[in-house]
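Just one protein chain is left out here, and the rest sit where they should.
Read from first to last, the chains carry the letters A, B, C, D and E; within each, the first residue is number 1.
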Amino acid sequence: MDLSLALSTILSPVVLFFVLGLGAALARSEMSIPEAFAKGLAIYLMMSIGLKGGVEMSHSAITSQVAMVFGAGLILSFTLPLLAFAFLRLSSKMDRIDAAAAAAHYGSISVVTFVAATQAVKYSGLESSGYLVAVAAVMETPAIITALLLAQRGGAGTKAPVAGSERGELMREVFLNASVVVLVGSLAIGWITGEAGMTRIAPFFVDPFQGVLCLFLLDMGLSAGRGLRRGWRQLDAGAVSFGIYMPLVSAGLAALFALGIGMPAGDAALLITLAASASYIAVPAAMRLALPKAQPSVYLTLSLGITFPFNLTFGLPIYIYLAELVSR
Amino acid sequence: MDLSLALSTILSPVVLFFVLGLGAALARSEMSIPEAFAKGLAIYLMMSIGLKGGVEMSHSAITSQVAMVFGAGLILSFTLPLLAFAFLRLSSKMDRIDAAAAAAHYGSISVVTFVAATQAVKYSGLESSGYLVAVAAVMETPAIITALLLAQRGGAGTKAPVAGSERGELMREVFLNASVVVLVGSLAIGWITGEAGMTRIAPFFVDPFQGVLCLFLLDMGLSAGRGLRRGWRQLDAGAVSFGIYMPLVSAGLAALFALGIGMPAGDAALLITLAASASYIAVPAAMRLALPKAQPSVYLTLSLGITFPFNLTFGLPIYIYLAELVSR
Amino acid sequence: MDLSLALSTILSPVVLFFVLGLGAALARSEMSIPEAFAKGLAIYLMMSIGLKGGVEMSHSAITSQVAMVFGAGLILSFTLPLLAFAFLRLSSKMDRIDAAAAAAHYGSISVVTFVAATQAVKYSGLESSGYLVAVAAVMETPAIITALLLAQRGGAGTKAPVAGSERGELMREVFLNASVVVLVGSLAIGWITGEAGMTRIAPFFVDPFQGVLCLFLLDMGLSAGRGLRRGWRQLDAGAVSFGIYMPLVSAGLAALFALGIGMPAGDAALLITLAASASYIAVPAAMRLALPKAQPSVYLTLSLGITFPFNLTFGLPIYIYLAELVSR
Amino acid sequence: MHQKRRLELIIERMALERAGRILEAAGLTGYTVISAMSGYGGGVRWSRGSDISATQDMVVVISIGSTERVDAALTQLHDLLDDHIGVLNVATVDVMRPELF
Amino acid sequence: MHQKRRLELIIERMALERAGRILEAAGLTGYTVISAMSGYGGGVRWSRGSDISATQDMVVVISIGSTERVDAALTQLHDLLDDHIGVLNVATVDVMRPELF
Partner (left out) sequence: MHQKRRLELIIERMALERAGRILEAAGLTGYTVISAMSGYGGGVRWSRGSDISATQDMVVVISIGSTERVDAALTQLHDLLDDHIGVLNVATVDVMRPELF
């Protein structure tokens, strides 16, 4: 494993700003980035990667390899929650419903981790394909279905629906949430307008991207640090270690898929990162609707407080290394 | 009419993002762009066009043609509400006060439509002059006066002032609202600092402009779609069709002015767009103060839900075509 | 004194946007830039100057001159409040506690004034060093300690602590507030990643900087104007004049230090500006915790409503002129 | 503890200044305004983030005052609500420093 | 003045639509929602700005209505609070236009 590459990933401005935010929150600084501003930046980041992915997709045909990668993404998102659930039930004291809810997060993905990975891949001298943005979008939701089935097997299925709930509200939350709408929409727009449309908007959507990511990750660091400070008491040692070994397990599985499909290193690194990353926006929201009895502080602390920081710092170099291994 | 031009306007990223937002809102997605972020972008857009207009104005003298265009803008803003009011009273079931309030919107202008028009004009290979930003600012308010006179003739004039109201509050709202202050102020600043001042700030105010517009129009789409979902029941068929034929009527009138004055095509397209566009920020606010009994859901749905989407998609290519016709 | 330089500073877009905001607020316009957006921009500005300063510091060794400038900054921040306090007690009717609180602001610094100075210095053809950002960070807090001692001598020290207060809360506010965290953190990140890290993020953190500053200063103008409108009745003539002569006195003292140390003109201008500038974010917050009985409208109106506008318009050219004098 | 009245006025933001003037004219010593995030009325749901004109925003105004002062404001507020969108309620509350209100 | 009931429901934002449907079904003519900035409960402090998922945000729902309508909503809201995070209180208030509620 190339240590200098690992170091240069960890010492990139993006990661350092995350660490700054994390440190400030852990030191109980009151500083914050306004929610509205951070949410605006998040939408910017998703538009940007959607557009870039769409433009790239407009260049190249959909090969059978591409189809296989989508298949692999789907399978991973559907099945990783089963593994995660089993691990959590074995290694921690979480009850069925908390474990199911947490498991859903690990089958789904983190857009920001993905974005950071595309940058790390690029600065490692590798190339990646635009369609992986679409794979990311596809991997967001299947895990939720698996988790609901897991929770229901414990008897939650026989219960009456929550008071005031409405058919379709969960579907709307899951398929029409901001990240799906913006990612898929921007992908389509990039694909329709192609290179010509992109050149006009590149000074906004391409050039400042890395810098915006720094600012956004400062906020993520603050958020992760505060989540940790608030929620760490909810997690036993088993849960904490799960937050670190689970992404490695997922990465290993995804690497096998990448090997089987014969993906190039950059693409493999992104698929591995998607598998290893855990959701902390879309899935928590869905879980509040579908499994309101699961404790949000448990799954959020795990996903945002443990796994996200791990992935961003130590995870990414490992995943790139793994990708290079399996794509030789 | 050049179909490929029309298509390229409609399939530009800017319009496609608007359509994305519109679709998401109509599909009942809960996604949103934070209000504070969108309002910040709106101020950015106005500063940018103000500055650019001001710098261009610092280059060129104020000719008699320019003075005539200002005159045309004033006349249009004062008189279009009369037409709009007559049409609404004839073709819809709106009462006098609602019709007067709605009419004010059509005499005034939409800054975002204007901005989108400047981009469409540019990508059509035409040139436009900076002073039209000043014309836009001038056209914002006269329509409000006409509408108040229309409403008063129905007896509203004899009523006591609204409880708690204060002399001058309407004037302040009308002449010192954000869009007037920022547009006129930036125009003046651009004019004072000229090219030299502009080069320093161009990386912020010029280069990313198109991209910011995409993000902003995504929000406008969400806003228009939600307005429609909420308010469409308030509009009868007559009102809905008014929302589409009225901009065409206004455009026709403005085209006659452009022809009479002998304006170049790019400038004519902008004047026509100003006439055709309808306000959905400044005028609604003024109407809440001046005619609080008029229903906001009526005029907002009409202006933002019907006319704005029409102008942005089908309207702009038509107005550019019209401008080319009258400037030959 | 070079009048054309003074004029070009005052007529720069940055200052003109400030004046626009100030004017709009004084004319009672209701326009505003959303708080969340402005706060986001403030963080951007601090990250940007921190990064740039850090990168520059990574190039050059810490000489004994640099150490002396830090020493000068510390001494100024500790002692200027003594002077300010004495002046306020002599020339205005402020009581001990209000005077101590106001004095703290004048020993501390204004980041935005500093930022505007770096731009003015640059466009005057001078060069400045990155480490002055660190000097700015160092000068933020000592003044608070002096002010607390001044207030205590009047008997406030014998009082029981405020109900609900906690040991350490003031320290946290003072040393972990947003501007210290972001400035020092970004400085460190710039220093660690150096030129290489910076090139990737320059399109966001360097190129648009001046433009963002315009937008931010529009907001500062609105804020200063509204502060003035609300608070001017709280200030007598003595206090108002203090808001103007105090920065000049501080500038003079700092100029003597610059002369003694033999600083180059650009650096001297920045040290002088730091001394002359007064805090309006970090210190007011600390004063609410430490001296809640001091009236915020007094110190805020003075610092943000009088001194900040003075520094930005007339102050900066004077400080640059002074710096050139003492560095010959 | 001393009894005072707590007036709570939910009103469209555009009419806020008018409401404020009425409260001030009635001699109320203070009020605090909160911006609403969303709401429902007349069969329609609205929400702040989704209306670019912001014309349909509502705010909640809270004012604690003596019975006389609150009553003095009520007639005028009634008139205001004739023209502007909003609802109003008043409750009896206890305060510690009656001289403030 | 006429007596009505003021229902105040502090509930997690994700359950807001469900609460709204319950209020609407009970025949309440309106409600207003305010977003909370921070809070404390179960020994833990939370605050909006610091949680990127926003899943832990709370909102305050205020609804003025007749005793019957508020009571009609209460059973269902009780059930909702079985599943979702939140607390509820009801007070008696005076209104000027009873026909609105």
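Convention: contacts are C-beta pairs under 8 Å (C-beta built on N, C-alpha and C of every residue); 3 or more make two chains touch, one makes a residue touch a chain.
Predicted model, so just to flag it, every value in this text is computed and none were measured.
The shown chains contacted by the absent chain are C, D, E, with contact judged over the whole complex.
Among the residues C:S77, C:T193, C:S223 or C:S327, only C:S223 touches the chain that is left out of the figure. Think of the hidden chain as still there; on chain C it touches residues 25, 32-35, 38, 162-166, 169, 219-220, 222-223, 226-227, 230, 280-281, 284-285, 287-289, 292-293, 296-297, 300, 304. On the side of chain E, touch with the chain left out of the figure occurs at residues 8, 10, 34-42, 45, 58, 60, 74, 78, 81, 87-91. Residues 1, 4, 6, 16, 20, 23-24, 29-35, 59, 62, 64, 91-97, 100-101 are the ones on chain D that touch the missing chain.
We adopt the following convention: only the chains that are shown with their structure count from here on.
Looking at the partners of chain B and chain C together, the chains they share are A. Farthest chain from chain E (centres taken as the mean of C-alpha atoms): C.
Comparing the residue numbers each copy contributes, chain D and chain E share less than half of them at their mutual interface.
Centre-to-centre spacing of chain D and chain E amounts to 18 Å, using the average Cα coordinate of each chain.
With touch defined as above, residues shared between interfaces to two or more other chains in chain B number as follows: 32-38, 40, 208.
For chain E, the set of residues that touch two or more other chains comprises 20. A complete list of chain pairs in contact reads A-B, A-C, A-E, B-C, B-D, D-E.
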